[in-house]
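Pasting a structure here, questions to come.
In this view, the complex is presented without one of its protein chains, the others remaining in place.
By written order: A and B. Residues from 1 in each chain.
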Amino acid sequence: MRAWIYVARKVLHAVLTLAFVLVFNFFLFRVMPSDPVKLLTRTSSAELSEAQQRELLHDYGLDEPIFPGQFLDYVGDVLRGDLGISFLFPGESVMEIFLRNLWPTVLLVGLSTLFSTLIGIGTGIWSGWRRQSAFDLASTGVSLFLYAMPEFWLGMMLLIVFATTLGWFPTGGRISTVTGLSGVEHLVDVVNHLFLPCLTLTLAYVGEYHLIMRSSLLDVLGEDYVTTARAKGLREKVVLRRHAVRNALLPTITLIALNFGFVLGGAITVELVFSYQGLGLLTYEALTAKDYPLLQGLFLFFSAGVIVANLIADLLYGYLDPRVREA
Amino acid sequence: MRVAPTQAERPGPPGEAPSSPRSARAVAWARRRRALARFWAAYRRSAMGMAGLAMLCFFVGLAIFATFANDTGTNPALASGPVLHPPSLRYPFGTDRFGLSVLTLTIHGSKISLLVGLSATAITVVIGAVVGIVAGYRGGLVDVLLMRLTDFGLVIPWLALAIVLASILGPSLGTIIVVIGLTSWPGTARLVRAQTLSVKERPYVERARALGASPWHLVTRHILPNVFPVIFANTVLVVAVAILSETTLSFLGLGDPFSISWGSILESAFAAGAATIGAWWWLLAPGLAIVLVVLGFTMCGFALDEILNPRLRQR
Partner (left out) sequence: MSVLSVRELHVTYRTQGGGVAAVRGVSFDIDRGEVLGLAGESGCGKSTIAGAILRLLPEGTEVTGSVLLEGEEVLTMRPGRLRAVRWAGASIVFQGAMHALNPVRRVGDQIAEAIVAHQQAGPREAMVRVGALLEQVGLPPRRIDDFPHELSGGQRQRVMIAMALACNPSLVIADEPTTALDVMVQAQVLRLLKELQRDLGLAMLFITHDLSVLSEVSDRLAVMYAGKLVEEGPTAQVFHDGRHPYTRALAAAFPTIGDPSFRRRPSGLGGDPPDPQAIPSGCPFHPRCPEAFDECGRTEPALYDAGPGRRAACLLVRSALAGAAEGER
């Protein structure tokens, strides 16, 4: 029963935070000191007659007061899934463009996060357990280097080595332009194009997760209950697995979730480097074209992504640590 | 309990006049000097810390040198070298698409990269420290509100927000500095608040309050000096992140188009298709510079963290 209350509490918190983001998102774009007509239609007000301006403003609901009129309109629209019309892709709604670009990014970010967390946590545990060993010094040194690298720079270097020079992978794009590929060929094609961006994003964060997990484990290994476990005559591996790792995972999970915002940022630059058509590249294109409706929708989506990641981490934490389940 | 004189402190041979009593300030300063000496001795023992410090000194020196050096080497109109040439004796890190030496560009780029990184960090740390101390010290509703704000700040994906803000404010160095500052303070605030809470509970704070000390006195004389080490260690790590952030924002074209930073060099390189051409040297110098500077700050930060943050690692 206590567990369900905890889950409900965390979900409610996530929903509330999302609501705040919605409000923030709205005001962020409305309080700009510029020409609203130009922003929405890309034609300067000066080029339109008074009547045309008024009609335009009315169409977009801009003649209503910002609060509550425009705000409620906005909320209503969002809840219905209407995020506006894009400039870049005239005639298409923001939502349509989203859904088209969603899966490539989910695939990229999802896979790389999976790999980087599993590998980083694994090496971090081994490093912390075998402190100052050759493995520890090597892996921690490599981790520090990877942590210090801008992910897009790493991407470009990998591109040069493996795509441009060695030709093992395509130099960009999400899928090749060849049509009529069979199911399996299509899959291979997708993987081919996904490989380098995914590798880049994995390497970009694996170092950080390694460092976090190692540090967390070292802290835990100094705790009294680990000494107790050893005193009970348990084998080192059992002490590590049953007592140290579980406790060390707790702060690690929290920090990894907090890092998710940076991972999404990384997706933007990496997709750009590899011309990988997803939400990240879309953000860059929207930025260059000053497509505000699209930017606004993307901002909302990215924030929602981080909120969901944190929610998952909170639930996982609650599962592992009985202390937080109390009211 | 009165401390009886131990052997080390027994009075010297007769005939030596006792030293005159020093003022309270002199005593306090002597104590601070000793604490600083102890800290430096501890820091010197950290290999990571010393290596990081060496790297930082090198790059700061480089930036200072670049400030006074002639920057004609960065002007495309005055370029004289071969275009897109790989590293050679004359051009150790090759040339860019105008024929400018990448090494020269990188050296001059250090100015902006470091400047932006440090300025943004200043904003981050000031806001974060103020929010953290106020939230921790006041508690109650103020704390709850500030923490909600902080949590909210932590949740917002920084690059998305940075892009939105920069597109509104227009591309410039000021934009980048403000944007990085505004998106990074929550982390510092959380840390400072935690430390403030722990310091607040200490006996000497309670005593000072009982003696009637004003909140201002308590914060500046008791809380701030004890929160400072944590802030300092954190600041160094924040600079590392700020520099990486500046690189990213410049790479996306949000910085000042007329100034050179490591990020902007990478942006030109990318725009010119350096990756697909295979012009790795154009990317190498600025990338290495970024990695080494960030490493430098990070290693110093880790070393400081170990010294200044009380944690029982092994008993």
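By our rule, contacts are C-beta pairs under 8 Å (C-beta built on N, C-alpha and C of every residue); 3 or more make two chains touch, one makes a residue touch a chain.
Since we're looking at a predicted model, the values are computed, not measured.
**Q** Which residue among A:91, A:167, A:180 or A:233 touches the omitted chain?
**A** A:233
**Q** Name every residue on subunit A in touch with the hidden partner chain.
**A** With respect to the unshown chain, the touching residues of subunit A are 223-225, 227-235, 238, 242-243, 246-247, 250, 320-323.
By our rule, only the chains that are shown with their structure count from here on.
**Q** Rounded to the nearest whole Å, what is the centre-to-centre distance of subunit A and subunit B, using the mean of the C-alpha atoms as each centre?
**A** Comparing mean C-alpha positions, subunit B is 25 Å from subunit A.
**Q** Going by the contact rule at the top, pick out the subunit B residues touching subunit A in the complex.
**A** 151-152, 154-161, 163-164, 167-168, 240, 244, 247-248, 251-253, 263, 266, 269-270, 274-278, 280, 283, 287, 290-292, 294-295, 298-299, 311-315
**Q** Which of the residues in subunit A end up touching subunit B in this complex?
**A** Going by the criterion above, the answer is residues 17, 20-21, 24, 28-29, 32, 144-145, 147-150, 152-153, 156-157, 159-161, 163-165, 171-172, 218-219, 222, 227, 258, 260-262, 264-265, 268-269, 272-273, 283-284, 287-288, 290, 292, 295-296, 298-299, 302-303, 305-307, 310.
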